[in-house]
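Some notes on the structure that comes next.
Of the protein chains in this complex, all but one are displayed in their positions.
Take a look at chain A:
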Amino acid sequence: MTILALKNVSKSFGPIQVLHDVDLALEPGEVHALIGENGAGKSTIMKILGGFLDPTGGEILLDGRPVRFASGPDAEARGIVVIHQEFNLAPDLTVAANVFLGRELGGLRLDHRAMRDQTAALLDRLDTRIDPGTPIRDLSVPDRQMVEIAKALSRKARVLIMDEPSAVLTHREVGALYAQIDRLRSEGVAILYCSHRLDEVAHLADRITVLRDGRVVRRALRGELTEDGMATAMVGRELQDFYPPKGNPRDEAALEVRGLTVPGRVHGASFTLRKGEVLGIAGLVGSGRTELAEGLVGLRTATGEIRVDGKPVAIRHLRDAFAAGLAYLTEDRKEAGLLLDKGLRENLTLATLERFGNLRVDTRAEDAALDRATADFDIRAKSRDMAAGKLSGGNQQKLLLAKTMLPDPRIIIIDEPTRGIDVGTKQQIYAFIRKLADEGRSIIVISSEMAEVIGLSDRILVMREGRIAGEVAGAQMTEDTIVRLAMGVTGNAA
């Protein structure tokens, strides 16, 4: 008897549909793995099941009856517990206080001792030696994840939803986690398990559902899919005409990077970018792609050797990068890219104000620059005084691209060029990027969307755990090869 199920569920954020008619059933005593690339819709499904999001279409069935969760706590009261990633704990409270947060024991005076003892017992079950009285702030990241797991176990869960619980755990802790999963399974709990580690999916899952672009593309029972089979199911899609034709990079190097290290994030990355080339950087979220780019342009402390056009340059601040002809378009458009409460003009010229007059900012010259930018990048805005935050995502991204291009850089690093924008604008932005490369500029594109990296790039670097795990070019640029490199799947990679 299915405990919790999704039936024909779809979900849209504004005009963008992220889930299409998803069916998913969680059975008692079963581990159900949900896999897919970044952006395939896994977290949206978890949020819908956990009561944090409402579906736009279809229904959620609890014990066969349609149900609507008012909130996360509402879903939890009905026995659906989500194990979040480790950053959802209150850092200043103790371990015990976090485990019992919102349902503290005791009356007027809290029963600190009972909460401590029960927390200690839970942590013991997980084979973890953490003092329940320690503030979360003082714990290591793996220990925090174990606390998050203990917190979920302390709830009487009928359904347990796990969002990459093992991503930050060490080998020993993963063992303890697996033992608890086995115990819960034998107790009849239904478990939904999301993971990027395909080996662990093969080991744990009784049932596997593969998502791609918000659709279920494959269902399998234990033993029906090998790790290779999973990777193939997650990728594999032809969208060639969606992307502009490949270019003809010259042999001259525009940028040479040797041993770039961002402490704790990127370890000794070396690569060369040629003139007129679009170089893709792929890898999982957290593999150090953004940190590599930010280290390169002086937004993070980094060591290593950088040469532009064969000449060594020292980049300590973003200004040094600008002076060397480098520009960086951030992945975080809303928090690092644009001033959402300011107009188009202020945003366009913010990084290059010194070009618009010495003492007095020449607003007429700024307006002229904005006219050019709106024409060049097809920015559609009701008025130039409107706040940038009121533009659609696609127009915001075009404005950000225009802002990045204003200093006329020769080397442009674009981090997630099309995150959260519609298909039509995506294609426009791909065309802009190719045009910039054809003009002889050199471009690095960082993207979580495999199809995008492959469709745009002349060559691709794949990052894994802060290192460049490999490089693929030409016919080798398949999603399969890249996923293997990104996930460190050892197999007969082409």
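One rule holds for everything that comes next: a contact is a pair of C-beta atoms (placed from the backbone, for glycine too) under 8 Å apart; a residue touches a chain by one contact, two chains touch by 3 or more; residues count from 1.
Please note the rule applied: contacts and distances are computed from a predicted model.
Engineer: When you check the chain that is not on display against UniProt, which of "MetA-pathway of phenol degradation", "Tetratricopeptide repeat protein", "Cytochrome c-553I" or "ABC transporter permease" does it turn out to be?
Structural biologist: "ABC transporter permease"
Engineer: Of the residues A:Arg68, A:Arg319 or A:Arg380, I need the one that contacts the missing chain.
Structural biologist: A:Arg319
Engineer: Which one, A:Gly214, A:Gly337 or A:Gly455, makes contact with the chain that was left out?
Structural biologist: Once the missing chain is taken into account, the touching residue is A:Gly337.
Engineer: Any idea which of A:Glu37, A:Glu76, A:Glu173 or A:Glu346 touches the chain not displayed?
Structural biologist: Final answer for the missing-chain contact: A:Glu346.
Engineer: Touching the hidden chain in the full complex, which residues of chain A are there? Just list them.
Structural biologist: These residues touch the chain not displayed: 299, 317-319, 321-322, 328, 330, 332, 335-342, 346, 350-351, 353-354, 357, 359-361, 403.
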